[in-house]
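The other protein chains are all here in position, but one chain of the complex has been omitted.
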Amino acid sequence: MFFSISFKISLAIFVLGTLYRIINWFRFKIGTDALSFTMIDRIKSGVIGIFKTIFSLKIFSIIKVLILDVVLQIKIIRADKWRWIMHMCIFYGFMLLLLMHAFENQITKALFKNYASTLNPFMFLRNLFGAIVIFGVLIAVLRRKKTPKILTNAHDSFAIFLLFSIMLSGFVLEGLKIISSPIFDEMVSSYISGSDDITPLKAYWAKKFHVVFKEKININDEKLLSEGESSHIDNCASCHSMPETAFISYPFAVSFKHFGNTLNDFRVDRWLWYFHVLSCFLGLAYLPFSKFFHILSTPINLLLEPAEEEKNKVTSRIIGMDACTHCGVCTENCSVAQIYQVTQNPNILPSEKLASIKLLSRGKKVEREKLNEIAEGSFICTNCYRCTKVCPSGINLDDLWTASKNTLIQQGYFEPHNWIAQKSPSEWAETVKKKKDEPSDLIDNPEIFYGCVQCSTCASVCPVVAASNGNEIDLTPQQVMNLLRMGLKDLAMASKMVWNCTTCYMCEENCPQGIRVTDIFYELRNKAYIRFKDVKENV
Amino acid sequence: MANLETQVLIIGGGATGTGIARDLALRGIKCILAEKDDINAGASGANHGLLHSGSRYVASDAEAAIECREEGEILKRLAPHCIDNTGGIFAAVSGDDEKYISDFPSMCQKCGISAKPIDIKEAKELEPVLSEKTIAAYLTEDASIDPFMLSLENMAQAVSLGSSYMRHAKAIEFKIENGKIKYTKLINSKTGEETKVFAEQIVNAAGAWAGEMAELASVTIPMVYSKGSLVITQKRLTKRVINRLRKASDADILVPGGAVSIFGTTSIRINTLDAIYPTVEEVDFMISEGAKMVPILETTRYIRAYAGVRPLISLGAKKGDDRSVSRGFVLLDHTENGVDNFITITGGKLTTYRLMAEKTADLVCRHLGISATCKTREEPLPSTTHGKWTEPAMTPKMWMQKQKTDDILLCECEMISKSAVDSLIESAKQSGDPALKVLGLRSRIGKGPCQGAFCSLRIAAYMYDKGELNLDSGISDIKFFLNERWRGERPLQWGTPIIQSEIAEAIHCGFLSIEL
Amino acid sequence: MSRIELKCDLLVIGSGIAGMAASLFAANRGIKTIQIGKTNTLSFTSGLMDVLAVHPIEEKRLWKNPWDAIDTLKKDISGHPYSKVSKDTIEKAFKELVAFLKSADVPYANYQNKNVNIITPIGTLKPTFFVPESMLNGVSALEEKKPCLIIDFYNLKGFSALQIKETLKDKWQNLRTAQIKFLDSSKEQFAEQMAYDLEKPKNLDKLAKEISPHIKDAEILGIPAILGVKRHSSVLSKLQELLGVKVFEIPTIIPSVPGIRLKKAFEDKLQDIGVQSFYSQEVIQVFHKDDFVFDVTGAASMFKIRTKGVILSTGRFFGGGLSADREKITETIFNLEIYGPFLRKVWHELDFFAPRGHNINNCGIETDEYFHPIDKSGKVIFNNLYAVGSILAHNDWTRMKCGTGVSVATAYSAVNAFLNQKG
Partner (left out) sequence: MKFAFFKGCRIPKDLPEYELSTKVVLNKLGVELVDIEEFNCCGYPVRHLSTKASILSTARNIALARRENLDILTPCKCCYGNLMHSNYMLQGSKDLKNEINLILSKEGLRWEDDIKIKHLLYVLSNNVGIDVIKKHVKYPLTNMKIAAHYGCHALRPGKIVKFDNPLAPTIFENLIQVAGAKPVDWSKRLDCCGNPLWGKNNNLSLKLMREKIEDAKLADAEYICTACSYCHIQFDMIRKRELKGDESVPNIPAILYPQLLGLAMGIDKNKLGF
């Protein structure tokens, strides 16, 4: 009753959740190209696209990809052996447990007529599979601890925790069951006729299975034991292999022995069973909302990818984001990840940026500060393509970054060059008039400009001054220096000259007095960025 | 020769002269102000630009101290655009007179002047450039004031009320008939043109030149001249006015002015008024003395130095004279010297200029038999286009605000554009022909690091294009302007300034051969 | 970090006209030469080459014939660098320099072996000797008072044709002026940028079209010196062709295009004849035993230069050869003895344009007849060190109008002296 209700509830959540996520694939959008399509259009075109792929020659290449990248995870083994082992352990260990253990009634029993969960090889295998999963989980934890670039979020921790508690509760439960006298009693009453003396069996089980009985049982009496053994062979052995083969649960059982009576009295095994089962159901219900959803989305994404239709591209982006397992490989390979160490903006890291972009794709209002952070991360990206190349889920990250940049721009979050250009230097200066300021090396140091003899060389040699018309440039380099000399740095910071400088260093190289004009421009940009970004308003 | 008539002729276009012009104009009395050079060409333009709180005079002259306090308060209220209300710090360094330091607060209190003691650490936090050897510090109400803007605005309001201003108009003769000046003959020092001005009253506000003027009316004023030199730093060193806490002495005061600081002064008795310029010795003395209070003065870059003359009246003979309103300034009614319509006002301080103008105007009114009362105690000084170009770092702000691509800068250092020069030319034309020095006085032209080397050429070329200069007048104009700038650069020729002047010489002599 | 060591026979420090000339003369004589200096010095010259035009400066006496002036000068000022070189040397030095410049397509010429008057942007006349060929037309036009049109450009600061016309009114009545809008006239114009723009035929055509209607009866056109940099000769001839009149350039205020042409010619061509040059590098330290060893700029990536001889042509204050503090004037690399330990109060005159010149302009390095710097007692300090150019004492070049002449002649003498000494 409890089992089936909770199972049904969690299954329902699972199904609804999966549906919800699938619908969201067609509902959410990122990228300005996504704006023109309706959900229905996208569903139609998605379904058609998948069919097209399946019934085209492409399916062979997809199958190849499925086998290599999904089943065998070739991409990961190339990048990192341990990570591959982790993935294989968790995925296949869990899958085998699922098939053999969770669906024992439906699958294992059907296949093996004499199946019993306490019988070898099943008991041994269950322990083995569990151990494999735990081993994988341990690698995952260690990896996250050891690689400073990879950030771990609540989802990651929860997923790992959930897996770990399912496994651990399973093992402990098995251990408890082994030593449980109430279960022994239940079994005896079901399988042995009431008239038989079960003392020898008790003794045998106490000795061999470490069942803890309330009454004192002499387990050293050879005679009693051999009687018990024959009784065991008659009644129990067909379903019960020796417990040592449960090589993980068994040590638990042995160690629980000392407080076996208490445990048995409180029927802790039952509670733990509830816990184990509930954990599993929780996992089931949580699956559509967790990173494990990639089990579903990754293959579908692969199927949809080749359908080059615009609408599918848009959909594929969303599925792609669902396919993300937050494994951090992109971040490990990211060309600009180290910048996070300085700016502490996680949105520089592709794995984190993707999570933020998910928020963006939902079309709900995201707070300004967050958007500024996403924009900063997006515009620091150098489009090196490395993340896309290494993503084990095959997400087209490059396309995602381009799309999200477009969305950001459309919402008024530009490159610094562009948002700073939206206001005149005077307006910026007015905006930050009251804002406190940390002095910096060059621009706040008037001595830097003492050497300037006003010869105009910097302006004469500047290719930007030469190429621009009067509207494109507001000041010459010399004029920027003079503003700084007069302490008007807020005016200088936002000037078009500063932000349209190509940093060709002509001015600096030609300056007869060795004034570091270009370096000063760099500092002005750094400073302007910090000084203006909190007060910028977005259109 | 042109003849002009007016109620009052004021001689001297310093703070006092322009102040009187405004005071009278507000009382409905029209006047002509004749200045032999230009606005503030004398001591009014060659001082610290300090609006005294009075604290500096508490020991030597309590009366003057109180006057300063009162006038300072009035000006802060009525002419805020000319004033940067910085506040001040009086700081003593080890070795300074301990007695003076301990008496200072009570002396201030007696004069009603606020002087709040602060501890040394706090003082150093407020003004990090203060010496490590600072031993006492007080917060005061000193402020900095732009004397050029002040005089230009005073005159602008007088002109708007019907008075007029003549630049380069030197008084060369008083025609005295029946114990009265019948007319005054003026000569234009640029063109040589002469003008007769028939005025009911003549006010001699010629500052250091007041004695010379009085001499024209055969009146002798015993004057002594004290030259004071100052230096301008390239950057603003402090937020506040810094004043050495000791008996008023040389090289005591550092006043911030916009983006720069002004440090001074010296006091050197001189006998004549020719060739007033700062010397190398004065600059070196000031720097080494000032560095005791603000050590950075030893190493900072200076833009220029300048000197002014304090007119002092030797009152020995006239002690107890009731016309000497206070020991700060002197108002002389020359009726007793047999010239009925001639008044001299001289001495005093920039801070008390308004009071001097008020007292003078009162006397003028008595002479004219007019009962109008002074309005400058209550009426705010309006801000006009004539004064706005003098404030450091203001011109670039205004230029950047307009952002007109065609309006290119003619002066790069201080960022003065064509349109600003246009406006300056218009303003200068009110009182004569525009020339580089005239524009320079009304703005920041020539006041940046290049000291006119580049901008003089660019502005002269622009003025030719506008038809404001003709024949070879531009050449002499450039020479005159640069020479005037050079006076202030000369004592500061080391480090970068010597490079700058080498470039200037290479351009103007080596290339343009302007010296030939 | 190990430093690269470069070896040479002669190190020229300085990249002004003296340094460039010294490098040229040395390379022409097969001396292995390294030159090191600032990058941009020559663009601060007007591009005019003086020999000597005024002496004595107190009298502002102008000389038509510079060679006669030198004779008198030698008698009057024994310390003047010219007193250590013969006229023949000066002529030979210029000949070699001008030939080099011609090969670099920057032709220079003089006019009847006499000083000429060049019109300046403010309308004054600048006496000088060798001038860019593009300016020579103007000299004769002024002498013959030909009908002439002078143009200036809207938003090119510090150049007013009207000013030139007004200032020259009593010397040249036949002047007319016009203001032309240059290509994109909405912004400020810079001579150097205009010069590059005009190298493009389409821009030159456009300019010619703008000017044409103003020519009328003018036989010659005066234009600010903006007619191309590297392709100057062809820009000039093309413009004359397009307009059908002679064209002459009027030099502008620094940074000037004729100066930039010189700079480019030297920077590009000196390397071709074997000079190894390092611009925008500075000497940090110098050691001397028999050879000089120099440490040259840049934190950990410094390099060393080992040389047998050094020509010091670092110029004065702007060039960086001299520096001044409140007490004294110092030579910046070798800390050589400076003539003129005057007190600061007599460094400068009260009048900026004082005819006798500022005392400080006569200070500098004194040398023996081979341009070895000497100390107070007259002793040579290093016998493989030579000082040339404006750093030399007794040489008020701005007033005498002798800057280039002194630089070129002393560079020539020093290089020859080094060669002779080397044997």
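By letter and in written order, the chains are A, B and C; residue numbering begins at 1 in each of them.
Note that in this section a residue touches a chain if its C-beta (ideal position, glycine included) is under 8 Å from a C-beta of that chain, and two chains touch if they have at least 3 such contacts.
What you see is a predicted model, and the numbers here were worked out from it, not measured in a lab.
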List the shown chains that the missing chain touches in the full complex.
A, C
Residue of A:N153, A:S226 or A:T502 touching the missing chain in the full complex:
A:T502
Hey, which of C:L149, C:L168 or C:V229 is the one touching the hidden chain?
C:V229
Residue among A:S61, A:Q338 or A:Q410 that touches the chain left out of view:
A:Q338
Even though one chain is hidden, which residues of chain A still touch it in the full complex?
148, 333-339, 341-343, 376, 380, 382-386, 389, 398, 415-418, 463-464, 466-468, 472, 499-500, 502-506, 508-510, 516, 518, 522-523, 525-526, 529
Footprint left on chain C by the chain that the document does not show
1, 39-40, 196, 199-201, 229-231, 267-268, 271, 277-282, 297-301
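One rule holds in what follows: only the chains that are shown with their structure count from here on.
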Name the graph shape formed by the protein chains and their touching pairs; answer line, ring, star, complete or other.
complete
Note: chain C sits from chain B at a C-alpha centroid distance in Å of 43
Could you say which residues in chain C touch two or more other chains, in rising order?
44, 186-188, 254, 318
Where in chain B do residues touch at least two different other chains?
405-406, 409, 454, 495, 499, 503
Complex contact set, residues of chain C against chain A:
38-41, 43-44, 184, 186-188, 190-193, 196-197, 254-255, 280, 318
For the complex, which residues does chain B have touching chain C?
275, 277, 279-281, 284, 287, 405-406, 408-410, 454, 457-458, 460-462, 464-465, 469-472, 474-475, 478-479, 482-483, 486-487, 490, 493-495, 498-499, 501-516
Provide the residue numbers of chain B that touch chain A in the complex, in ascending order.
234-236, 259, 301, 392-393, 396-397, 400-401, 403, 405-406, 409, 412-415, 448-450, 453-454, 495-496, 499-500, 503
